[in-house]
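Okay, handing you the structure first.
Presenting chain A:
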Amino acid sequence: MKTPFRTAVLAIVGKDLRAEIRSRELLSVMAIFAVLCILVFSFALELDRGAREEAISGVLWVTLVFASLLGFNRSLALEGDQGNLDAMLLAPVSRSAIFFGKLLSNYLFTLIVALVILPLMTVIYNSNLLKGWLILTTVVGVFGFSSIGTLLAMLTLHTRSREAMLPIAMLPVALPLLLTAVRASTNILNDAPAREWLLWLQLLAAVTLIYLALCWLLCGFVLEE
Partner candidate 1 sequence: MTAKTKVLSLRQSAEATPMPALLKLLTIVTLVGFCITLVLGLLVAGTDIQQGEIQRIFYIHMPSFFGAFTAFGLTVVGGILYLWRKSEGWDRIALAGVEVGLAFALINLVTGAIWARPIWNTWWTWDPRLTSAAIMALTYAAYLMLRAGIEDEARKRSFMSVYGIFAFTSVLVTLFIIRVVPETIHPVIVGASPQNAQGGFEATSGVVMALIPSLLLWLTLMPITLIWHRVRIERRLEAVNRLKMQILSE
Partner candidate 2 sequence: MMRSFLPLVSLKLARHSTCGEENGRNCPSDSKKITPFDGSRHSIHTSFVGATYQVARVLGRSRWITALKRTNGTVLRQYRTSLLIPILIFASVILAQGDQDTVPYIQSSAFNAPLLEGWNNQSGDDFAQFHSAEDHATIRTALVEIDEPVAAAASDLRRAFGFDLEEPIYQDKVNLADGTWNVLLYEPDAVASASVMARRAGSQTVVISFVESDPEARILMLAIAQTGDTREDAATEIDLALSLLASNNAADLVETTALSLPSGEWTRVVGDGFLAMGMVFGNDSYIAVGEGEAESLPKLADAYNRSVLGFFVTPDNSGYLALALTASFAILALLILSYFWRSRNIQKDLQLIESLNQTDS
């Protein structure tokens, strides 16, 4: 008999959290990478006040995507290398439970990184990023990236040179998410009226939902032996 879906998902999330609390391997790498990214961008783009307002949401999302790529690769590689994934596949849980467990833990870690860099960027770029709607956009967008990223990380797990493959596979597919998320957050940051960004936020939510549904339908095929 199979373990109930919710129990299985929570067990996997719990396992990842416990492992993370003990090793602090994943979050620290992602966070340090994200902070470095922000600093490098501010030097590389020589952001003055005008350019900053234009580029800031782009910097935010590119940083988040790169940091999450790093995290997804690492988190799945840990599962794969130590035979954890095979063990989970042997356990009487549904495939989608494994997928959603990994998705949720990946999402949690990326979200924590996002919530760290938002106040950090507020300080470094001297522009208020801690707006309710922007945080909502981040919460939704990061979920979209996490779902597609987790699926593709499972897919690239078995390829040669998987570290290089995940960005190549994920960045083009994540384009609709990136496009809508950057549009929405630029307009929110510039204090534009709601009608200018609400559509983008809705589009982002719609794309996220579509990707989530696709991932849910297709994760079974990716998690075969």
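Methods note: contacts are C-beta pairs under 8 Å (C-beta built on N, C-alpha and C of every residue); 3 or more make two chains touch, one makes a residue touch a chain; residues count from 1.
Regarding candidate selection, all candidates are chains of the complex that A comes from, given by their letters.
Just so you know, these numbers come straight off a predicted model, no measurement behind them.
The listed chains 1 or 2 are all part of this complex, yet only 1 touches chain A. For chain A in complex with candidate 1, the residues that touch the partner chain are 148, 151-152, 155-156, 158-161, 165, 168-169, 172-173, 175-176, 179, 183, 203, 214, 218, 221-222, 224.
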